[in-house]
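Encoded as C-alpha coordinates, the structure appears first; notes follow it.
Then we have chain A:
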Amino acid sequence: MNEMQFLTWVRGPGLDIALGIFVLGVIWRLLEIYTLGRKKDLSVPRHTSGASGWHTIVRRSWAPPGMFKRSPVSYVGGYVFHVGLAIVVFLFAPHIALIDSLIGLSWPGVPSQVIDAVAVVTMAAMVIVLVDRINNPVKRFLSGFEDYFTWTLTFLPLLTGYLAVKHLLLPYTTMLALHILSVELLLIVLPFSKLFHAFTTFGSRWYNGRMSGQRGVSV
Partner candidate 1 sequence: MAIKDDTEFQTALSGLTPQQQRQLAARFVDSVINLCPDPRVKAAVNVARQGDVSDAELAMARQNAKSASVESYTQCGKEADWKSQAGHFVALAALACVASNEHADTLAWDAAMNARMACTCETIAEGKGTRNREAETQYRMLDEFLES
Partner candidate 2 sequence: MSASLEKGVNVLKEMIDAPIASFFNSCVHCGICAEACLFYTETGDPKYTPIHKLKPLRKVYEQEYTLVGRAAKALGLSKPLTDAELDEWQELVYNSCTMCGRCSLVCPVGNDLAYMIRKLREGMAVAGHAPEGVIGATKRTVEIGSPMGVRLPAVQAQMRHVQEDVGIEIPLDQEGAEYMLLLSSMEIINFPEYLGAVARIMQQAGKSWTLCSTAFEATNSGIQIGVSDLAKVIVSRIVEGAERLNVKTVISPECGHAYMALRWEGPNLIGRPYNFDVKHILEVLEEFRVQGLLKTEGFETERVTFHDPCQIVRRGGVIEPQRNLLKMVAKDFVEMSDPGKYNWCCGGGGGVSANENAEQLRLTAFKRKKAQLDEVQVDTLVTACANCRIVMEEGLEHYQMNIPVVGLTETIAKHLAKPTGGTPQSD
(Lines give C-alpha, C1' and ligand atoms only; values in the text may rest on other atoms or scores of the structure.)
Protein backbone atom coordinates (compact mmCIF):
# COMPACT_ATOMS: atom_id res chain seq x y z
CA MET A 1 0.00 0.00 0.00
CA ASN A 2 1.46 3.35 -0.98
CA GLU A 3 0.75 6.59 0.82
CA MET A 4 -2.09 7.53 -1.48
CA GLN A 5 -3.78 4.17 -0.99
CA PHE A 6 -3.26 4.55 2.74
CA LEU A 7 -4.94 7.95 2.68
CA THR A 8 -7.77 6.64 0.58
CA TRP A 9 -8.31 3.79 2.99
CA VAL A 10 -8.36 5.94 6.12
CA ARG A 11 -10.67 8.41 4.43
CA GLY A 12 -12.99 5.70 3.20
CA PRO A 13 -13.42 2.31 4.89
CA GLY A 14 -11.28 3.31 7.86
CA LEU A 15 -13.44 6.30 8.65
CA ASP A 16 -16.62 4.31 8.14
CA ILE A 17 -15.46 1.60 10.53
CA ALA A 18 -14.30 4.11 13.15
CA LEU A 19 -17.45 6.18 12.94
CA GLY A 20 -19.57 3.05 13.05
CA ILE A 21 -17.85 1.79 16.18
CA PHE A 22 -17.99 5.26 17.70
CA VAL A 23 -21.69 5.83 17.08
CA LEU A 24 -22.79 2.33 18.07
CA GLY A 25 -20.38 2.38 21.01
CA VAL A 26 -21.72 5.66 22.30
CA ILE A 27 -25.33 4.49 21.99
CA TRP A 28 -24.47 1.19 23.66
CA ARG A 29 -22.57 2.81 26.52
CA LEU A 30 -25.27 5.42 27.12
CA LEU A 31 -27.89 2.69 27.30
CA GLU A 32 -25.62 0.51 29.46
CA ILE A 33 -25.24 3.36 31.94
CA TYR A 34 -28.52 5.20 32.00
CA THR A 35 -30.94 2.29 31.72
CA LEU A 36 -29.73 1.18 35.15
CA GLY A 37 -32.15 3.81 36.38
CA ARG A 38 -32.54 4.96 39.94
CA LYS A 39 -35.13 4.85 42.65
CA LYS A 40 -37.66 7.62 42.95
CA ASP A 41 -36.93 9.93 45.88
CA LEU A 42 -39.90 9.85 48.26
CA SER A 43 -38.74 12.63 50.58
CA VAL A 44 -40.57 15.96 50.43
CA PRO A 45 -38.32 18.28 48.42
CA ARG A 46 -37.06 21.59 49.74
CA HIS A 47 -37.30 24.16 46.99
CA THR A 48 -34.41 26.57 46.68
CA SER A 49 -33.75 28.69 43.64
CA GLY A 50 -30.66 27.66 41.74
CA ALA A 51 -30.69 24.15 43.13
CA SER A 52 -31.31 21.76 40.23
CA GLY A 53 -29.57 19.38 37.91
CA TRP A 54 -29.56 21.91 35.08
CA HIS A 55 -27.99 24.58 37.23
CA THR A 56 -25.22 22.19 38.26
CA ILE A 57 -24.47 21.25 34.64
CA VAL A 58 -23.54 24.87 34.06
CA ARG A 59 -22.24 25.83 37.50
CA ARG A 60 -19.75 22.98 37.81
CA SER A 61 -17.82 24.45 34.87
CA TRP A 62 -16.36 26.97 37.30
CA ALA A 63 -14.09 26.27 40.23
CA PRO A 64 -15.91 26.33 43.56
CA PRO A 65 -14.67 28.93 46.11
CA GLY A 66 -11.15 28.21 47.32
CA MET A 67 -10.53 25.35 44.91
CA PHE A 68 -8.70 27.24 42.19
CA LYS A 69 -5.73 28.02 44.36
CA ARG A 70 -5.58 24.45 45.64
CA SER A 71 -5.28 23.01 42.15
CA PRO A 72 -4.40 25.81 39.71
CA VAL A 73 -2.70 23.60 37.13
CA SER A 74 -5.76 21.35 36.85
CA TYR A 75 -8.07 24.29 36.33
CA VAL A 76 -5.96 26.41 33.97
CA GLY A 77 -4.64 23.39 32.09
CA GLY A 78 -8.10 21.88 31.97
CA TYR A 79 -9.79 24.99 30.59
CA VAL A 80 -7.11 25.75 28.00
CA PHE A 81 -6.92 22.17 26.79
CA HIS A 82 -10.70 21.60 26.55
CA VAL A 83 -11.52 24.96 24.99
CA GLY A 84 -8.53 24.72 22.66
CA LEU A 85 -9.48 21.23 21.58
CA ALA A 86 -13.04 22.34 20.86
CA ILE A 87 -11.81 25.26 18.76
CA VAL A 88 -9.38 23.14 16.76
CA VAL A 89 -11.86 20.31 16.22
CA PHE A 90 -14.94 22.33 15.38
CA LEU A 91 -13.70 25.63 13.96
CA PHE A 92 -10.97 24.53 11.53
CA ALA A 93 -12.34 24.96 7.99
CA PRO A 94 -11.35 21.48 6.66
CA HIS A 95 -13.00 19.87 9.73
CA ILE A 96 -16.20 21.84 9.09
CA ALA A 97 -16.11 20.72 5.48
CA LEU A 98 -15.80 17.09 6.60
CA ILE A 99 -18.71 17.41 9.02
CA ASP A 100 -20.72 19.09 6.26
CA SER A 101 -20.02 16.16 3.94
CA LEU A 102 -21.04 13.67 6.63
CA ILE A 103 -24.18 15.24 8.11
CA GLY A 104 -24.84 18.32 5.99
CA LEU A 105 -24.28 20.86 8.74
CA SER A 106 -21.77 23.69 8.50
CA TRP A 107 -20.78 26.93 10.21
CA PRO A 108 -18.10 29.56 9.73
CA GLY A 109 -14.56 28.61 10.71
CA VAL A 110 -11.69 30.72 11.97
CA PRO A 111 -8.52 31.60 10.05
CA SER A 112 -5.94 28.84 9.92
CA GLN A 113 -3.29 31.02 11.58
CA VAL A 114 -5.55 31.21 14.61
CA ILE A 115 -6.05 27.45 14.54
CA ASP A 116 -2.27 27.00 14.36
CA ALA A 117 -1.76 29.14 17.44
CA VAL A 118 -4.60 27.48 19.34
CA ALA A 119 -3.23 24.03 18.47
CA VAL A 120 0.18 24.93 19.84
CA VAL A 121 -1.31 26.35 23.04
CA THR A 122 -3.55 23.29 23.41
CA MET A 123 -0.64 20.90 22.98
CA ALA A 124 1.38 22.93 25.47
CA ALA A 125 -1.51 22.71 27.95
CA MET A 126 -1.69 18.97 27.41
CA VAL A 127 2.00 18.57 28.07
CA ILE A 128 1.66 20.65 31.22
CA VAL A 129 -1.25 18.53 32.53
CA LEU A 130 0.76 15.41 31.71
CA VAL A 131 3.76 16.68 33.63
CA ASP A 132 1.41 17.59 36.48
CA ARG A 133 -0.04 14.09 36.37
CA ILE A 134 3.44 12.69 36.82
CA ASN A 135 4.56 15.21 39.44
CA ASN A 136 1.44 15.67 41.55
CA PRO A 137 1.38 12.90 44.18
CA VAL A 138 -2.40 12.44 44.03
CA LYS A 139 -2.59 12.33 40.24
CA ARG A 140 0.40 10.04 39.97
CA PHE A 141 -1.15 7.75 42.59
CA LEU A 142 -4.51 7.61 40.78
CA SER A 143 -3.10 7.20 37.29
CA GLY A 144 -2.70 3.93 35.47
CA PHE A 145 -2.14 2.73 31.92
CA GLU A 146 -5.52 4.01 30.75
CA ASP A 147 -4.76 7.56 31.88
CA TYR A 148 -1.55 7.76 29.87
CA PHE A 149 -2.99 5.82 26.95
CA THR A 150 -5.99 8.12 26.56
CA TRP A 151 -3.74 11.15 26.92
CA THR A 152 -1.66 9.83 24.05
CA LEU A 153 -4.71 9.10 21.91
CA THR A 154 -5.93 12.66 22.46
CA PHE A 155 -2.54 14.22 21.83
CA LEU A 156 -1.71 12.36 18.60
CA PRO A 157 -4.45 13.91 16.41
CA LEU A 158 -3.38 17.37 17.55
CA LEU A 159 0.26 16.66 16.85
CA THR A 160 -0.22 14.93 13.50
CA GLY A 161 -2.75 17.53 12.38
CA TYR A 162 -0.36 20.33 13.20
CA LEU A 163 2.57 18.59 11.50
CA ALA A 164 0.46 17.89 8.42
CA VAL A 165 -0.72 21.47 8.10
CA LYS A 166 2.83 22.70 8.57
CA HIS A 167 4.26 20.08 6.18
CA LEU A 168 6.74 18.92 8.77
CA LEU A 169 8.53 15.63 9.39
CA LEU A 170 6.74 13.46 6.80
CA PRO A 171 5.22 14.06 3.37
CA TYR A 172 1.84 15.78 3.65
CA THR A 173 -0.15 12.85 2.35
CA THR A 174 1.36 10.42 4.82
CA MET A 175 1.00 12.82 7.71
CA LEU A 176 -2.60 13.57 6.79
CA ALA A 177 -3.33 9.86 6.63
CA LEU A 178 -1.68 9.37 10.02
CA HIS A 179 -3.72 12.27 11.36
CA ILE A 180 -6.97 10.73 10.20
CA LEU A 181 -5.90 7.34 11.50
CA SER A 182 -5.13 8.79 14.93
CA VAL A 183 -8.55 10.40 15.03
CA GLU A 184 -10.10 7.07 14.10
CA LEU A 185 -8.27 5.38 16.97
CA LEU A 186 -9.53 8.07 19.29
CA LEU A 187 -13.10 7.59 18.07
CA ILE A 188 -12.90 3.84 18.55
CA VAL A 189 -11.49 4.00 22.05
CA LEU A 190 -13.58 6.92 23.29
CA PRO A 191 -16.81 5.09 24.17
CA PHE A 192 -14.94 2.36 26.05
CA SER A 193 -12.54 4.42 28.11
CA LYS A 194 -12.47 7.35 30.50
CA LEU A 195 -12.73 9.55 27.42
CA PHE A 196 -16.42 8.75 27.59
CA HIS A 197 -16.65 11.46 30.26
CA ALA A 198 -17.22 13.73 27.25
CA PHE A 199 -20.76 12.35 27.33
CA THR A 200 -21.39 11.30 30.93
CA THR A 201 -20.12 14.47 32.59
CA PHE A 202 -23.40 16.15 31.83
CA GLY A 203 -25.42 13.27 33.26
CA SER A 204 -23.23 13.13 36.35
CA ARG A 205 -23.53 16.83 37.01
CA TRP A 206 -27.26 16.62 36.51
CA TYR A 207 -27.66 13.76 39.00
CA ASN A 208 -25.50 15.51 41.57
CA GLY A 209 -27.38 18.78 41.18
CA ARG A 210 -30.73 17.01 41.21
CA MET A 211 -30.00 14.96 44.33
CA SER A 212 -28.65 17.98 46.19
CA GLY A 213 -31.45 20.12 44.83
CA GLN A 214 -33.97 17.77 46.45
CA ARG A 215 -32.46 18.90 49.76
CA GLY A 216 -32.44 22.54 48.74
CA VAL A 217 -28.69 22.83 48.35
CA SER A 218 -27.38 24.42 45.17
CA VAL A 219 -24.15 22.71 44.21
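On how the list was made: all candidates are chains of the complex that A comes from, given by their letters.
Please note the rule applied: a contact is a pair of C-beta atoms (placed from the backbone, for glycine too) under 8 Å apart; a residue touches a chain by one contact, two chains touch by 3 or more; residues count from 1.
Since we're looking at a predicted model, the values are computed, not measured.
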{"item": "From 1 or 2, the one in contact with chain A within this complex", "value": "2"}
{"item": "For the chain A and candidate 2 complex, residues of the former touching the latter", "value": "28-29, 32-39, 41-44, 46, 48, 56-57, 60-61, 64-67, 70-71, 74, 78, 133, 136-143, 147, 192, 194, 196-197, 200-201, 203-209, 211-212, 214-217, 219"}
